[in-house]
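Note that one protein chain is taken out, while the other chains of the complex remain in position.
Note that the chains take the letters A, B and C in the order they are written out, and that residue 1 is the start of every chain.
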Amino acid sequence: MINKKVANAEQAIEDVMDGDTLLLGGFGLCGIPENCIAALVKKGVTNLTCVSNNAGVDDFGIGLMLHQKQVKKMISSYVGENAEFERQLLSGELDVELIPQGTLAFRCMAAGYGMPAIYTPAGIGTEVAIGKEVRNFKGKDYLLEEAFDAKFAMVKAWKGDTAGNLIFKATSRNFNTVMAMAGKITIAEVEELVEPGELDPNQIHVPGIYVHRIFQGDHYEKRIEKKTISV
Amino acid sequence: MINKKVANAEQAIEDVMDGDTLLLGGFGLCGIPENCIAALVKKGVTNLTCVSNNAGVDDFGIGLMLHQKQVKKMISSYVGENAEFERQLLSGELDVELIPQGTLAFRCMAAGYGMPAIYTPAGIGTEVAIGKEVRNFKGKDYLLEEAFDAKFAMVKAWKGDTAGNLIFKATSRNFNTVMAMAGKITIAEVEELVEPGELDPNQIHVPGIYVHRIFQGDHYEKRIEKKTISV
Amino acid sequence: MLDKEGIAKRIAQEIQNNSYVNLGIGIPTLVANYIPKDIHVCFQSENGLLGMGPFPKESEVDPDLINAGKQTITMLPGAALFDSAMSFGMIHAQKIDLTILGAMEVSEMGDIANWKIPGKMVKGMGGAMDLVASAKNIIVAMQHVNKAGESKLLPTCSLPLTGIQCVKKIVTELAVLSVLPEGGFKLLERAPGVSVETIKKATLGKLIIEGEIPEMAFD
Partner (left out) sequence: MLDKEGIAKRIAQEIQNNSYVNLGIGIPTLVANYIPKDIHVCFQSENGLLGMGPFPKESEVDPDLINAGKQTITMLPGAALFDSAMSFGMIHAQKIDLTILGAMEVSEMGDIANWKIPGKMVKGMGGAMDLVASAKNIIVAMQHVNKAGESKLLPTCSLPLTGIQCVKKIVTELAVLSVLPEGGFKLLERAPGVSVETIKKATLGKLIIEGEIPEMAFD
């Protein structure tokens, strides 16, 4: 098997440059690449375009990069709950492109499947459609949306092997699979890194061919945004 | 949970009518819906359009339906190894549309994902492109291929639960997942049918929402087309 | 007049047996509490889960298992997990039977605005534009008038749209209304103690009243 293992997050992200575009997995704070984000903050790389469903919170997730003003542009579907984000956006320091959540997922999937663009009904008749091609198929209108073209994808999986195969847990799968498939260079951090042969080939969510670097992360905080309990 | 269980193949296919379009899972003879095919043969329904990567062999798989002249048209990527198929094709009794294997998979996936059509580079510059829209994205040409619009999908899984969740084994997954997602009415036959909660939600290949009827099949022959042994 | 729980309770009556349902944030979330015992329903959370169960006990809390509102949740037996692409795939392929969501405005053509108020910080549309663009059946749960006392059922929406010609039914604190294909809000039911006159005053869009309008019935 082809060995994708690198030592740690620092090594995995060492060639990220100012101005690069990154796909960052996760939904809210669930399944975010915590170690990669910490390493990006430490490296201090700037002018990044970050594609991520959300933008973290003030003191966790992508919020940590926003706090350091490393992000030039966010492409997200929902960016609430982040005061520093709001400040930078209103002051014009930060550019934000809001796109429907399905469109975000499909533009990643398209990249991972070698499709140049896909048609989606989401956004028809709204400001999202402005400047985009609308096409009717069998009586229904669709927007043409292009595949993402991102240099890096950073995803967080539950288990992985050194061949790059990934398995996700519960709803932390979210955008991580399609982003892993979409990156030109895909970096995966996993809670548990095992040898080839230890994962059931039938249960793999992302085949290793899509993953270029993999490492076992540490100190996962897995912060919960809205802990809600039944009484 | 919503219960999708039906008693057997006869009950599952009872509303298939002459002239219907069926998506039939499997690659070669691997992962084909053996019980559904047997029930279709018994029912004697005719004039079917069958979408399947292959057309079976003379005395197994879709070959059994061809033998009874139940198939009006095959849409496949490869139809070799079937003498009766060849006879019907040359005599004009059977219509065949050959399409690239990836196009077959993507036209199913598109249907399952609510995409009206997809762009693929397969077939550019060949007779497959005749009469189809060609579009250039970033310097490369693609063909526009429409999603399948099929009344029934019939797939074979390894394990399933009564909520319709499916797990496939090894390479018998092939077209079964995307066809299950593409059918207006999807019928799944499984080797082992269990109660909800017995399958790991993390390992499910096709969520039950895509499956309308499920039953535990019997007498699986699983014929091997080319048994090849290391010496 | 209904409170939020009342709106949720009334909407719960709309849920058919053996259906797949996506619940938006806010009042729609409460609907799950009022599903009759004999109705089988499977809730989708668009971040990648079918078969969403109740909130967890303290000991069951799993940071890797949340709903689209980012709340910790549980899974029911028969649940299935998937990624965001498949999740919106099944939404776009119209596998979800019913979508229930909140709104700021609904037009008499069934257009909906629920994501953006010009001049205010925009948080984003999340999955709402996908849901409204694809759903077979959409029920809106909302207050009949906004905090300024202005009707939210309008001839045309004034706020940026989330989707067009998609809302099928509306349940408010005052009434149940269907949106007719040709346009107009058809009054179906009054909330307990609410007069047709009150509903008329609170509805700026075209209101269609035919015959006697019954009061909502609750068990």
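Observations
The rule we apply is simple: a contact is a pair of C-beta atoms (placed from the backbone, for glycine too) under 8 Å apart; a residue touches a chain by one contact, two chains touch by 3 or more.
Keep in mind it's a predicted model, so treat the numbers as computed, not measured.
Displayed chains that the missing chain touches over the full complex: A, B (touch as defined at the top). Among the residues A:Y113, A:F152 or A:F175, only A:Y113 touches the chain that is left out of the figure.
Residues touching the missing chain, restricted to subunit B, are 27-31, 53, 76-81, 86, 89-90, 98, 100-106, 108-109, 120-128, 158, 168-178, 205, 222-230 (touch as defined at the top). Although one chain is not shown, part of subunit A still touches it, namely residues 1-3, 111-115, 161-163, 165, 181, 195-197, 201-202, 204, 207-210.
Keep in mind that, in the parts below, only the chains that are shown with their structure count from here on.
Counting C-beta pairs in contact, the pair that comes out ahead of the other among B-C and A-C is A-C.
If you average the CA atoms of subunit A and of subunit B, the two centres end up 33 Å from each other. Note on chain placement: the centre of subunit B and the centre of subunit C lie 36 Å apart, centres being C-alpha means. Each of the following residues of subunit B touches two or more other chains: 113-115, 201-202.
Within subunit C, the positions touching two or more other chains are listed as 49, 75, 81-82, 85, 88, 91-92, 134.
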